[in-house]
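The next block holds one structure in the form of structure tokens; read it before the comments.
With one protein chain held back, the other chains of the complex are shown just where they sit.
Then we have chain A:
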Amino acid sequence: MKFLTTNFLKCSVSACDNSNDNFPLSFDGSKCELIQDTTIEFNPEFIMNVIDRVDWDAIVLVAQELGNNSLPAAKPVLGSVEGLTEDDMAVLRDLHLLFIQTSIKEGEMKCRNCGHIYYIKNGIPNLLLPPHLA
């Protein structure tokens, strides 16, 4: 599961929709095995589109939980696609590495509201629920 996907997943339990704690799911860094696939191509425009849609606070929080404390507190502000500076490109490259090239191979994530645990096995997150939570 790509790091970026952590920014899209909330708890599946519908009762948790009434809480503000159902997103992002919380990650225990010590239980997550991270891998990097540097063969995935870098497309700056793509990352710019993605930045528009991410919840930056959740990005920072999950990155910290997984052991990366280097992200700025505020979402990076970049120029237009045509007017990207060297610095902008460096930021985009870093985010490409984090969002798309970094993934969780094995691990677990937990709802901050109800405490339900979801597992990631062989890179695929499992968001299914037991009958009493469905």
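As a convention for this text, contacts are C-beta pairs under 8 Å (C-beta built on N, C-alpha and C of every residue); 3 or more make two chains touch, one makes a residue touch a chain; residues count from 1.
Just so we're on the same page, contacts and distances are computed from a predicted model.
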{"item": "Among \"Iron-sulfur cluster co-chaperone protein HscB, mitochondrial\", \"Replication factor C subunit 2\", \"tRNA (guanine(10)-N(2))-methyltransferase\" or \"Ubiquitin-related modifier 1\", the UniProt name of the subunit that does not appear here", "value": "\"tRNA (guanine(10)-N(2))-methyltransferase\""}
{"item": "Sites on chain A contacted by the missing partner chain, in the whole complex", "value": "1-2, 4-5, 8-14, 17, 23, 37, 39-43, 45-46, 49-50, 53, 55, 100, 108, 116-119, 121-134"}
